[in-house]
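Input: a single structure, listed below in structure tokens.
Yeah, one chain of the complex is gone here, protein chain that is, but the others are all in their spots.
Let's look at chain A:
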């Protein structure tokens, strides 16, 4: 048995998948019997663990004729495939050692399948942090949002299965409503250069795509996770039926059950979470068209550390000064208030048609239903009533057309969406976000031209129209306090005693544009350069927020005067993808006009006590930074990965640092692999997060009772926590259980030394320490 296993693992096949114009195909499928892999953005791929001998190899990519060949594989075999567009009937096999030259001017950074699986028990945000320049904005440990080059939330749209996720992404404590296990491919585009997805991605775009299989096959995967910290785990299972023609389908489900997490010195009470997710699609593939329907459902209950619920500034000061959470209870799986209950439905119909002139047309309709209930610690009868209950429904439709000729690629499309938010009045609390309707329409065109084998240029432009119509009650005192009585009297539609009923309406016309080049240098390096203009409209939170935020003890106020943001981003990427040392370096400069941010402005007194008031303000901002990633194959068994990210954020109007910019962070990974020993790998990862030394001083003084006297007390909400260093271990080993199935056993230890730390971009940093050591066991069955 062992002998035969060793024989399997000695043979690998690798190479590249390109078009006849020598463009790399990103995400092409490579199948050898039950084994399969997907190509990287540069078109490269690798499959290991192949039994020696003759095999049928199938390489496929949508819109291209599949390559289907018999190949004798022994040792390290190289197969470079050149696929022709579907319209032509020819196919060609070229066995060579040449590397493909990517022509795409936009640099898309993709997560490896191994990375996606590693975070099977965590979240999308956690996994994306492995990309240099992507940080995380957390609320505790279950709510994780990606931060791209210092920007997040509305500035980083998530595109899931070609649909822009409308999951109330405006909120800093609203994580993407997405199951990482349903993703076949996850990638990041930094900046707004990918205009087909929208013109408002001031920070960048996260692209999540399901598994696509174009070969007649049926295979599945089940991942079981167990974690010591949280004393729970998850199970995730998926089945994929692929086809070159006819019916294909995917189905995937995940269930997650976790109890209270633990910091090194105490239990983080009420930090358990549950998730039940499903995603499935059915597709019919015809000769020159395909039609698909997909549906996904995300259902999560997320506990928020009880210690972060505070009544007023006195409580906040007590929390900051004590350095320990005020509530530490014994470990439990129960989730009480405060908590979030979030559900997201996404249904989609898609039709693709390929024409004889090498053009394709894709038409799609998507429906999204997002429900968010936030439960707070409330008195008596209100305990089981959500404090916030929002339902956001979005219909969207789009048509995209693409034509590829020898050197020229044209892309164009139109999109439209209608959205309605409903804030339930049954909460007995005035909602932070009001009822509103929003209509959007957009049109774009992108042309890319290969001037030579080594030089490609691309330019695109997009227009977006948006109209928003809200209905909201304002306390008359607040309306006057904000100065709306003079400017926005025309919005008032009703007088309800102490409150005005208003109907604010906004219309926006936005232009976004992008130009980029890709140049291959003589030494095998490539340089990509990009300039883009993006415009982002203020989100509902920036316009309308009006009330108390219990999680941070602040009164948050939006502003109806908020104008759209305009971002001019310039970036360049220097890539070296051949040889034993590869790297990518991306310096960038993002100049944002009318940058929207929250700043403390005053203290307000209510019967609960004192609260700092944070208002949305606008300024001009400059973000500049460098993302660097290198990979060094030291020896056949040893590999080193390095990533570095630094961002400098400055408010250029007030000449002070921007708030909540990710600190300098550096990660080093040493990996040992022994392929002929069941693909064993051992990995040690070091993460160094430095202290953020550039931050605005938003500290304030508040009169607090001390021994019966009111004493002016400073409240330090600004000083970032100390830097920290974490060490993680990860390992895996794969066994072939039969010709068609494998089992991978993974063991990992996060935060090996049980280091106590707090992170500047964790919104609970004022109250609790971050996670302590966590042992994780993962079993993965491929069949």
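Just so we're on the same page, contacts are C-beta pairs under 8 Å (C-beta built on N, C-alpha and C of every residue); 3 or more make two chains touch, one makes a residue touch a chain; residues count from 1.
We adopt the following convention: contacts and distances are computed from a predicted model.
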The complex's invisible chain, by UniProt name, from "NAD(P)H-flavin reductase", "Type 1 periplasmic binding fold superfamily protein", "Heme exporter protein C" or "Cytochrome c biogenesis protein CcsA": "Type 1 periplasmic binding fold superfamily protein"
Contact with the hidden chain (one of A:429, A:513 or A:664): A:429
Option touching the unshown chain, where A:264, A:311 or A:696 are the choices: A:311
Which of A:69, A:222, A:332 or A:481 contacts the chain that the document leaves out: A:481
Candidates A:439, A:672 or A:775 - the one touching the absent chain: A:439
Residues of chain A (touch criterion as defined above) contacting the omitted chain: 309-312, 314-315, 318, 326-327, 355, 359, 361, 363, 377-382, 395, 397-399, 401, 414-418, 420, 422-423, 425, 427-431, 434-437, 439, 441, 471-473, 475-478, 481, 496, 498-499, 501, 547-548, 550, 555, 604-609, 611, 705, 707-710
